[in-house]
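Yeah, one chain of the complex is gone here, protein chain that is, but the others are all in their spots.
Lettered A, B and C in written order, each chain numbered from 1.
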């Protein structure tokens, strides 16, 4: 029965639609972050500049989360340049990854709300923990796709595949360090998250880790 | 007049735009689910971890709904791999389906709000009932498109088409069972919904039902 | 300077990106409608089924607005099958149209809130008035694009173009009737809006108006 399908010609379209759907979800997940920043109401005697400045945790959380989701999109993009085939498991693993990326909105809002309260460590744990799980979901997707070259472009050098596998190992590890750091200090944890975002955005440093870019 | 149209060349573009629009709506419908999870406010003496954990119904509803919408996208994707032509009725049937998929956000929020109250059975009825209607909308779309091979790729084996028709019959049936179960117990109904999501995601079990994947 | 541009090859890509952007905005405009349906809070002694049923104006408004936006998308789709070139004015006219389609969310929410109050006529005026302006925006776009065959596919029959022009004239007229009807009765106005949605969705009736579909 499978051979009655227009399989060969459908394959590239299939990857395209998975990428387009993923782009859609990631774009919306990033854009919805702005909803988390509420218009300030002035307390008695408070001025608007003061009220706006007091919301700095919201801006900081927006900045880190937007940049981190952008990097996730970039990583997704990099992987799907060499993933050429799609199967059911890949779609499900990709779906779980998208669910995590979308979920980032919630810990971002919690962080913005609680970073100036005594609950800040819990908020940072939740925030960095979410990034850790998301990074693990990325690894699951990649390992499934790259295992035995399963779904990859056949022309890709195995050494390049191993290079990605090696460098993808760092993501969960570093976010897990940020997670652990939150037990000591919420600010330390956030600084690591922000540092990772800057690190992945800053091309010079990155070149060291991603040889072909 | 029709023959003055660039009909033949426009056809593939037409399907592409319907798929892209559907992907957009489904992606947004899934992503908006995160808005349903509110940042908890601490009651007096309550800690943040406690407040976050108390929101487990929201997380559960997010998990089931996101996964179910993901499966709906996957089904949509599978159908449109063999649907090649688009007509007015298909666009309308597809639009009603998208309206139902988007609507899922509302019963999800109702479920998260009422699952821990005495109204839980009503919430579960509403939730599973929405999935039932959505599954029926999927069947209407498929039956219209596949009737007499109306809008399908001509090269597709009729046996494959009948296979999809047969397996699509299960969707509304199983969600209707979940709907009926809510009269007995909200938890049973939810367990069936969750079970269906896991079942459709788990490739090994699925292979039995969808031979070509 | 213009001739140094890769103009000929860029043209189809240009239309494609305008369509994709429009699809994105229309898809989001339709999907955001669901945010307008709030989770009901139970009054003392009220049951959840009762509270859910009491929200019927929200469901009705969702149904009419989603269907109407779907029809707008379909119309957009029909026009851009024969619009082949894009210029600055078309992008702006299309942008104004998208702004109106997105705006539909607001009168929809106002209608759902006020249809059961003595302000229902005002809400219906606002609702049907928005559709009238949107239909006018559609006409402006089409007349600009089709004037002197400006941006159309050269192979399209002028009689077909005139046919669309004639039938597009009905949209603003009929919605304006719904607008005027709101001075008499909000329900009459809504019935016309709903009737138009059903009329445009029902293929048999439609065939009479749109010969080639």
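By our rule, contacts are C-beta pairs under 8 Å (C-beta built on N, C-alpha and C of every residue); 3 or more make two chains touch, one makes a residue touch a chain.
None of these values were measured; they are calculated from a predicted model.
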For the chain that does not appear here, which of the shown chains does it touch in the whole complex? A, C
Residue of A:74, A:140 or A:194 touching the missing chain in the full complex: A:74
Missing-chain contacts mapped onto subunit C: 1-2, 4-6, 10, 13-14, 17, 20-21, 24-25, 28-29, 32, 35, 87-89, 91-92, 95, 98-99, 102-103, 105-106, 109-110, 113-114, 119, 122-123, 126
Against the hidden chain, subunit A presents residues 19-20, 23-24, 26-28, 30-35, 37, 39-40, 42, 47-49, 52, 62-63, 66-67, 70, 73-74, 77, 81-82, 153, 155-157, 159-160, 163, 201, 203, 206, 210-213
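Rule of thumb we're sticking to: only the chains that are shown with their structure count from here on.
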Between 0 and 180 degrees, and as a multiple of 5, what angle does the rotation take that fits subunit B onto subunit C by Cα atoms? 90
Mark out which residues of subunit B touch at least two other chains, giving numbers and ranges. 20, 24, 28, 32, 35
